[in-house]
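Part of the complex only, each chain left as placed.
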Amino acid sequence: MYKINREVLRNISKAEVLIEALPYMRAFTGKYFVVKYGGQAMVNRELMEAVIVDLVLLKYIGVKPVLVHGGGKEVTEVMERMGKKPRFVNGLRVTDDETMEIVEMVLMGKVNQQIVSLFNKQGGKAVGFSGRDAEILQARRLDQQKINGDPEGETVDLGRVGEIIQIDPALIHTVSDNGYIPVLSSIGAGINGESLNINADHVAGELAVALKAEKLIVLTDVDGIYHLREGKQQFISSVNQKEIRAMIMNGEISGGMIPKVESCLMALDGGVRRTHIVDGRVPHSMILEIFTDAGIGTMVKQ
Amino acid sequence: MYKINREVLRNISKAEVLIEALPYMRAFTGKYFVVKYGGQAMVNRELMEAVIVDLVLLKYIGVKPVLVHGGGKEVTEVMERMGKKPRFVNGLRVTDDETMEIVEMVLMGKVNQQIVSLFNKQGGKAVGFSGRDAEILQARRLDQQKINGDPEGETVDLGRVGEIIQIDPALIHTVSDNGYIPVLSSIGAGINGESLNINADHVAGELAVALKAEKLIVLTDVDGIYHLREGKQQFISSVNQKEIRAMIMNGEISGGMIPKVESCLMALDGGVRRTHIVDGRVPHSMILEIFTDAGIGTMVKQ
Amino acid sequence: MYKINREVLRNISKAEVLIEALPYMRAFTGKYFVVKYGGQAMVNRELMEAVIVDLVLLKYIGVKPVLVHGGGKEVTEVMERMGKKPRFVNGLRVTDDETMEIVEMVLMGKVNQQIVSLFNKQGGKAVGFSGRDAEILQARRLDQQKINGDPEGETVDLGRVGEIIQIDPALIHTVSDNGYIPVLSSIGAGINGESLNINADHVAGELAVALKAEKLIVLTDVDGIYHLREGKQQFISSVNQKEIRAMIMNGEISGGMIPKVESCLMALDGGVRRTHIVDGRVPHSMILEIFTDAGIGTMVKQ
C-alpha cells in the first residue's frame, strides 16, 4: 500500500501548480514579452536574481523575453563620485556631453553587463545591446523645455536627451530566434550617430509595439496603482485605457508613476493587448502577475 | 504600503514552484520522453486526464512526449461481451485470429482514440498510430512456448503474438517535429503485413532506444519497487541496472512487474540514461517524478 | 539486322501505353486526389489490392493521393455478431453510444488498418487517421429527423451521427509532404471531443475542397450514372453540375447514388474542377478513368 506522507503531499501540491500554469504556457508560447526593469528592484542583488530567474523561466516555456533597462540611480552615484552634481528639469536629467559620457559608461559598462552576467549564471545566454548597436533605437534631441511647462519660465536645453524616431527590431529578432535573451539599455543613436539619453519606460513601450509583443511588463518599486475611493487609497488590480487616462487628467496619478503609465499607454495604442505595472521588490512578482489569475500588480488593458 | 495577505503568500509559493522547475526544463528541452501507459490508471477517466495534462505540460516546456499503450483489460472485457474466453500462457494472451481482430479493434478503435480525444481536449494535438502505420513496428511471431518453461510440458502456439524486429521512427519524428503528440498502440506489422499483438512494455522500451529518448517512464498501478530488508518491505527510490538484475535473479521481483523492469532494462541497455516506474494512480505522479528530486516512484538508472 | 518477334511487339505496345500517360502525369504532378472508397469493392481482397496499387502508382508519378473510407457493411456484420440489430432512418444509421463504439472499433481497428497494411505491402507507406486525430474533422450532431421528411411523421434522434463544421488539413499536409499516404476514416470529433459517425461521401467531398484537390474520385459498386433516353437506360460518361442537379430534381438519380453525387457537388461547389464516380469492382478502374480519354465511369464537372 502506498503511504501518503507530508512530503508527498507537498510534492503533489507542487505538481498542481505546474499544471495550473499550463493554460498560460499555451497562450504565450512564441510571443514576445518586453520587460522594463529599473529603480530600487535593480539595486538589490537578490531581487535582481529573482527577476532574471523569472525571465529565464519564461524563455524555457517558449516566451521570447526582452529586457529594457535604464539606470538613473547608478548614474547619479557615479556622477557624484566624479564630483559632478546631477540636475533635473521636469523630471528629466539635464545631460551635457560629460554627463552623457557617464550615462553611457554606467549603463553599458556596468548595469547592462551586470544583468547579462546574472542571466548567464542562470543558464540564460543573454546578449547586451545599447540602442546604438545596429541603430536599434534611432532618436533625435528633445526641444528645449520650459521649466514646469510655464511659458514665462526659464528655457532649458536638456542637452543629450532624446526621443525615439524609429525602431529597427531586426537585430532583436535575429538574436531571439537563435535562442538568446536581448538586454537593451535606453541609449539611442542620434541623427549623427551620437548617443542620446532616452527615458527607459518610453523605450520599453515603443519596443513592445515594434516587436508586436504580447505583453509589456513594467517592473517598478511601488506595488501598483491606487486610487482614492471613499476617503481611502484602494489598490487597482485591473484598469482599462480610458479609465487610466481619466485618472491622469484628475491628477490621481503623479510623479514617477506617470512615465510608467505612459509606457503602458504607448504600448496599448500600438496594439499590445495587455500591460502590467508590477512591484519588482516582491520576489517573482512577474511570475505571479503572469501565471495567477489575480496577479499582484495593476494590469492596464485596452 | 504593500499588504501581504494570505492569498499573496499562497501565490508566492506557487511562483517558487515554477522557479524550482527551471533546472529540469533546461535539462529536458528538445528531448524525447517515452511514456508507457496502461493498467488500472487507464480505466479511471479522471486519472487519465491527469496523465494527459502532464504530457501536454511536458510538450509546452519543450519536451517531445510519445505515449505507448496496450489495453489488456479492455480487450478481455470486449471478448467476454462477445462470448469469448481469454486464455493466458506464461503471462501472454493466446491470440487466435479472431482474438487478434478484437485486440486490434479495441486498441485502435477504442483505447487509442479515447486517449487522442483527451489530448485534444487539453489542447495537445495528438495523433494515434498503430505499429502498422508506415510500418513503425516491424515484428515476427513468437516461437511456440512450453507452459511455465517446463520442457516436458505442453507446447502452446500463442498465435498472433509477436516480438519487435525493427523500429522505423521516421513517422514519429515527422509528427513530433511538427508539434503533434504521437500515441502508439502496441500492435506490430508482421512479415506479411498482418497485425501482431506485442507486449506494450517491450514496445515502450525499444521505442525509447530508437528515439534516443532522454527518459522512459512506465506508468503502472503499483507505487514502485520494494525489497525485503530486515524483515520489512522497503520502498526503493533509486536502483541501478546491476542491482535490479540481481533482484530479478533472487526472485525479489515477480509477476506483472517483470515486463516493466524488462522494459527499463531494454531502454538502459540501448543507451537511455534514466527510466522510471511510477504509480499512475497518484494524480500527476509523472510530474512529481520528473520535477522533484525525491520523486515518488522507482528510478532505474545505468 | 534486328529481329522483331512477338514479344518485342508486345513490349513496344507497353512502352506506348506509358508514353500515352505522359500528358496526364504532366497535368497532375504535385496535386491532391481525394479518393472515396467503400461498399462492395472494399470487401473483395483482390479488388482492394488493385485499388491500392492504383493509388501507389499515383503516388509515384507525383500525385498526392488521400483515401477516405467508411465501412457500413463491416459495422453491420460486427453488430450482428454482437447481437445488436442495426436500424436506418432516411438512409442514416441510428447510432446510439454502444453502436458508435462498434462503428469506431470497426472503422479504426479493422477497416482502416487493413487498408494501411495493403498499402505497406505495395511499398506505399500509408498512415491511418480518424477525424479525431489532431481534430482533422470537427463535427456536430445532426438535428433530430422526421422519418422520410414527413412533418407529421415520427421524430427520431439519430444519436451520434454528425456533420462536418470545419476541416483542419494541417496533419494531412504534414504527412503527404513527407511521402506518406493518408488513409482517413469517416469519424469526426464532436464539440466535446466525442466521436461522431459521418457520411464518408460527405467527408470526401469536403476534404477535397479543404485540400484544394485536383480531383475527387468516388469508387462505388455500380458502373456510373445512367439516364433514360428513348426508353433505354443509357450510360453517361460526362455530365456537368447543372445537368446533374436537374437529374436529381427529376428523380433520375436515387438511392445510394444520391450521397455520391452530393459528394461530387460539394467538391465542385468548393472549387474542385473534376469529380468522378467510378466502378470499384473493375480492376484498375481508377487508372482507366484518369489515364484514358474515354474513361469508364461518369465524370461530373463544373
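Every chain is named by a letter (A, B and C) in the order it is written, and numbering of its residues begins at 1.
One rule holds in what follows: a residue touches a chain if its C-beta (ideal position, glycine included) is under 8 Å from a C-beta of that chain, and two chains touch if they have at least 3 such contacts.
These figures come from a predicted structure and were not determined experimentally.
Copy number for the full complex in this structure file, with 3 chains shown: 6.
Everything below uses one rule, namely that only the chains that are shown with their structure count from here on.
Shown here, the protein chains touch in a chain-like sequence that does not close on itself. Nearest to the overall CA centre, using the mean of each chain's CA atoms, is chain B. Chain centres here are Cα means. That of subunit A falls 45 Å from that of subunit B. With centres set at the average Cα position, the gap from subunit B to subunit C is 36 Å. Averaged C-alpha coordinates give centres for subunit A and subunit C that are 58 Å from one another. None of the residues of subunit B touches two or more other chains. The residues of subunit A lying in touch with subunit B in their complex are 2, 7-8, 11-12, 14-23, 25-26, 29, 53-54, 56-57, 60-62, 122-123, 223, 279, 282-284, 287-288, 291-292, 294, 296.
Subunit B contributes residues 78, 81-82, 101, 104-110, 112-113, 116-118, 120-121, 125-130, 132-135, 170-171, 174-175, 178, 180, 187, 189, 192-195 to its touches with subunit C in the complex.
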